[in-house]
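A single protein chain has been omitted; all remaining protein chains appear in their positions.
Up next, chain A:
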Amino acid sequence: MSSATTPPDSDPTGRRQVHSMLKLYYGMNEEGKVESLDPCDINGPHFDPEVYLNKLRKECSLGELMDHESCTVKQIRSLDSDMQTLVYENYNKFISATDTIRKMKNDFKKMEDEMDCLSANMAAITEFSAHISGTLQDQHAQITKLSGVHTLLRKLQFLFELPARLNKCLELQAYAQAVSAHRRARCVLQQYSHMPSFRGIQDDCHVIMEQLAQQLRQKFRDGGSSAKDLSECVELLLQLDEPAEELCDKFLSHAQSRLEADLQGLEAELIDSLFIDRGCNEFVSNLCLVIASYQELFINHPQEGELASKKIPEMANGKLHVFVDTLAARYFSLVERRIQEEKGVGDNSLLVRALDRFHRRLQAISKLLPGSAVPSQGTEIVVRAARERIKQYLSALQTFYHDSLTDVRQALAAPRLSVGGASASGELLTSLSNFILNQLKSVLASVHLFTAKDITFSNKPYFKGEFCSQGVREGLVVSFIKFICQSSRQYCESAGDRGGSTPPALLLLLSRLCLDYETSTISYILTLTDEQFLVQHHTPVTPVTALCAEAREAAQKLLNHYVKVQGLIISQMLRKSVETRDWVNTIEPRNVRAVMKRVVEDTTSIDVQVGLLYEEGVRKAHSSDSSKRTFSVYSSSRQQIRYAPSYTPSAPMDTSLLSNIHKLFSERIDIFSPVEFNKVSVLTGIIKISLKTFLECVRLRTFGRYGLQQIQVDCHYLQMYLWRFVSDENLVHFLLDEIVGSAAHRCLDPSPMEQSVIEVICERG
């Protein structure tokens, strides 16, 4: 048993090494296993048989030891058998490997022999090949030479055949082939022209090509050919060294003749409403065609060889520009003439559409011919047309305004016969201002077409800016308003001297119209315009306030003039009545003179007339029965001061002194002074003028006793009726006082009438 256990222990280190090598060989990796350091582990590397035995002896009983010994013997036996098996297997493998190596050794031997044979063969082949190529060398050079000769001959044949070919081409009109053939031969011919035979050919060719060029030119000139033919023609001619400039000229002149025919056609139909249509469809499109084909031919065509160096595009482009410009200028002059024909202001849309089409077509030219001035000229024409249009509208508006004024004038004149006529003036005013406003609006709408979105030229800077602000706003609206003001002012001036030609009612109406414009209409119109046209004021425009001021000024002037005219009418009556009467020898007054009644009547009717259009206005407060009371005061005061006991030699001093003092305290009265825009002020103005005239006339006359009394009666009558019209009744009192006072001064026998009698006469009258 001890011997059995001894072998593993006999050479521990040697065995261990073998063991690990084997392990390595079989790939067993014991690295991962936990190597127990227990020396009692029989399978562990640190197994110590002594320790193990000691341990067994100590721990186990005999029985157990016996068992253990048998178990261990059994294990040893199985291990031994295993070992034997492994040894046998390895031995077999080694044997077969040795056999294989022996066999290989034999095979290699055979292969070496075959390789030697192959190299011998190759050497033989190389030798043969060198031999063959050496023999073929001469023949190859000959063949090359022969093929060179062959091509040369073919070329020569081509050359000799060239004239015939060219002729044939000419007959068949295959110009392109002819030209390309000739082109190919040309250089050669040129080169060998010193040889007579080649020279002959060259001359022949020349003649033929000359002919060909002639034909081409003919064809080019005929013009009947299509654009494609034409372009081919030109191309060939260019290749034939034809001067490009001449070709351009010819082409253009040819095109010009056709276009001029179009233009003449247009000129003949100048009045036709479809003028622009035709112009666009025929002339402009033809022009575009010409430009396009021209560019195709001369400018865009890729130039090769020596042609490129001639700068044809530049030259051709220059010519084209000149050509287009001249033709376009003619066309434009026609268009402008046509546009000028368009005088009627009825339908603007037609014109705008025509202009739009015109403009649109010209854009095509601008696309074709980028540098051309034509489109901008066209735009200018449109702009001019628009300006012209605005002018026409303005004059149309002015005519309309005049016409409506004439209507108003007639309306004012006609119903004057009937009783209800006077009330019409208010309605007339509204209808007049509505008419004008509507007309203006419709004109604005018409003009607005110029800036409509779908119109091509509407986004030009002119139509965006200047047209709206300078054209429409300033040129049309502002001008029209100014015109209204100005024509109104003219009514004051031209008719002013005699006052006869313009009916006063019209003056009043216009004045109110202008005032309405000042208060609302102007700003309304301008706002409307600004909104519609989105006016951007790049340039300074007339401000609303300036226009309003002008309108107000006109209104003021008209109203002043109205006052003047009406005052004049009444003054004239009064003046005639004073001047024509013999005041010294007049009879005792029984009645108020008819003229005074007339004055009161007229004043009343003026009051009505003005009342229809102007507000009442403010007057200074007065007592309810002011007429009588104040009159008696003024009458008595006058009597005390001017007449009563004062006719002593010292009196005149007092009189003038008193009247001067009186005047010192009363305000200076401006007779023809501006009036305010209300009824009372207007009436005050008229009455002032009338009474002042009365005063001045009285001062120029000499009165008898009854003359003075008549004046007293008249003045009292005026006093009774006129105070109610004026803003400050003291004014009437003062003037009437002056009249009676002056009459008393100018009286040869001043004995005034009793106040009560005067009152009786006046009330009776």
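The rule is simple: a residue touches a chain if its C-beta (ideal position, glycine included) is under 8 Å from a C-beta of that chain, and two chains touch if they have at least 3 such contacts; residues count from 1.
The working rule: contacts and distances are computed from a predicted model.
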| item | value |
| --- | --- |
| Name under which UniProt lists the unshown chain, selected from "Origin recognition complex subunit 1", "Aldehyde dehydrogenase", "Oxidoreductase" or "EIPR1-like beta-propeller domain-containing protein" | "EIPR1-like beta-propeller domain-containing protein" |
| Touch with the omitted chain, as defined above, among A:405, A:568, A:599 or A:680 | A:568 |
| Chain not shown: contacting residue from A:69, A:602, A:696 or A:759 | A:696 |
| Chain not shown: contacting residue from A:570, A:747 or A:761 | A:747 |
| Contact partner of the left-out chain, one of A:76, A:170 or A:584 | A:584 |
| Footprint left on chain A by the chain that the document does not show | 496-499, 568, 572, 584-585, 647, 649, 652-653, 656, 659-660, 663-664, 668, 670-673, 692, 696, 699, 702, 704, 745-748 |
